[in-house]
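Yeah, one chain of the complex is gone here, protein chain that is, but the others are all in their spots.
The letters A and B name the chains in turn, as written, and every chain counts its residues from 1.
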Amino acid sequence: MSEHSTAVERPLFSPFNVIASLIILFGLWLTYLRFTGGLAAVSNLDHNNPWGIWIGFDLLCGVALAAGGYTTAAAVEIFGMKKYHAAVRPAILTGFLGYSMVAFALLYDVGQPWRLPYPFIISPGVTSVMFEVGACVMLYLTVLFLEFSPVALEWIGARKLRRVIVRLTILLTIFGVLLSTLHQSSLGAMFLLVPSKLHPLWYSPYLPVFFFVSSIAAGLSMVIFEGTLAHRNFHDKMDKEHLEASRRVVLGFGRGASLVLAGYFAIKVFGIAIGNNWHYLATNYGLWFMVEMLGFVALPCFLFAIGVRERNATVIKWAAFGTILGIILNRLNVVLICFNWQLPAEARYFPNWKEIGISVFVVTVGIVLYRFIVTRMPVFYEHPDFKEKH
Amino acid sequence: MTESIHTLQEFMFQTKGMCYLLALCFFVGIITFWRFLNRNDLDQDMD
Partner (left out) sequence: MSRSRRDFLKLITGAGVAVAVPLTAEGHDHFTGYPDSYGILHDITLCIGCRSCEAACNKVNNLPAPEKPFEDLTVLDQKRRTDENTYTVVNKYDVGNSSVSPLFRKFQCNHCMEPACASACFVAAFTKTPEGAVIYDPSVCVGCRYCLIACPFEVPAYEFHDPLDPRVVKCTMCYPRIIEGKLPSCVEACPQEALTFGKREDLIAIARERIRKHPDRYINHIYGEHEVGGTSWLYISGVPFEKLGFRTDLGITPAPELTSGALAMVPIIIGMWPVLLGGIYFITQRKEKMAARELKDAVNEAIENTQASANEVKAKALAAAKQDKEKAIEKAVEKALKEAAKQAKETKEDNGKEDA
């Protein structure tokens, strides 16, 4: 909808476009290396460290940070917080793109990506937590696609189909929350199998609960954080309702995130008590654990609270940023940093630059798709032909 | 038939498999049931 409001010109050779194209070209070259030389050609993965940043960052962080989709949809559609309605579409879009990028990264990570449907059609390994994660992510990707599709359908003007899907909103939302509960927690449950490899401060029978609860905080924070970035870059695309709602969203979600983080902090402490792991707190890993817990859980929690009390959006935005860093840190701790802690230092993993390159490439593709969609489709504004009561 | 299962792994394989099958049926079932339960309300909402 180029005629919409005061759309700014977006030149073809903007710095963003140039850099993004370079990264993508570079990524294609790495792709070539990956599929001609094997995993060893582009990564530092080995027999002791079979999972690296593609799983640690792209998969685990990707899924956690894409939780904004289900949290926002649940708040608005199920809990009836209609005043946050304007936040739903951007959150669903990020969720959808986030999960798509997770799937995309997996194509690089697994040995035989063309066999990814095997668990569901050839040989289901139902005892595996990963089976459940895979099934849920696959189904949830479909749900997100359907949830997002009205936006694309409005864009191309397919009224009938849109009407059918909009009627399904509540069912889709319930399924979305259900599937998210399952796979967000199961990503943690995958590590239940490795009490002998994951440091006791991070290993806990509560792992699935930790992952689920922290994903809610991550989702709420991502909505706030992403809203901030979107405002900076796509202000011209936003309609009055969206602009008015965004302050309410920041305050409301900030309050929610603060509460969730407080609960998360508590259950993490309970986790130590249950495992009687207090003595590890006095070690180096314990110090690191406290950095995570105090610096990236307690502090953001407190900042959120202050920001909400003082109605200070800036503080809330910083708190959101801190929470996001904290979630990333937590996931990396579980998969990489505190995983294999029993191994001698020289046998530990550190990613090489090509691995990081592929991760950057994947994220860039996601951002490019995001820009493409929000500058064309009715994400930040309501389509004039489809305005309606909510 | 129980005695043909000798490992916990095999037991889980059988039972979880059954659970997933049932879950799949439940998914289909609940959608139908939801619509059955809310038919009137849905129609009202569309007015």
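Please note the rule applied: contacts are C-beta pairs under 8 Å (C-beta built on N, C-alpha and C of every residue); 3 or more make two chains touch, one makes a residue touch a chain.
Computed from a prediction, not measured in an experiment: that's the story for all the values here.
Although it is not drawn, the missing chain touches A, B when the whole complex is taken into account.
For the chain missing from the display, the contacting residue among A:Asp58, A:Glu132 or A:Glu292 is A:Glu132, taking the whole complex into account. From the set A:Thr142, A:Thr181, A:Asn312 or A:Asn352, the residue in touch with the chain omitted from the display is A:Thr181, counting the whole complex.
Annotation: of A:Ala189, A:Met222 or A:Leu332, A:Ala189 touches the absent chain (contact as defined above).
Taking the whole complex into account, chain A touches the unshown chain at residues 34-41, 43, 45-48, 50-51, 74, 77-80, 109-113, 115-116, 118-119, 122-132, 134, 170, 173-174, 177-178, 181-182, 185-186, 189-190, 192-197, 205, 208, 342.
Taking the complete complex into account, residues 1-19, 22-23, 26-27, 30, 34, 41 of chain B touch the chain not shown.
Following the convention adopted for this analysis, only the chains that are shown with their structure count from here on.
Separation between the centroids of chain A and chain B, computed from CA atoms only, is 28 Å.
Those residues of chain A whose C-beta lies close enough to touch chain B in the complex are 124, 126-127, 135, 167, 171. Of all the residues in chain B, the ones that touch chain A in their complex are 9, 12-13, 16-17, 19-20, 31, 34, 42, 46.
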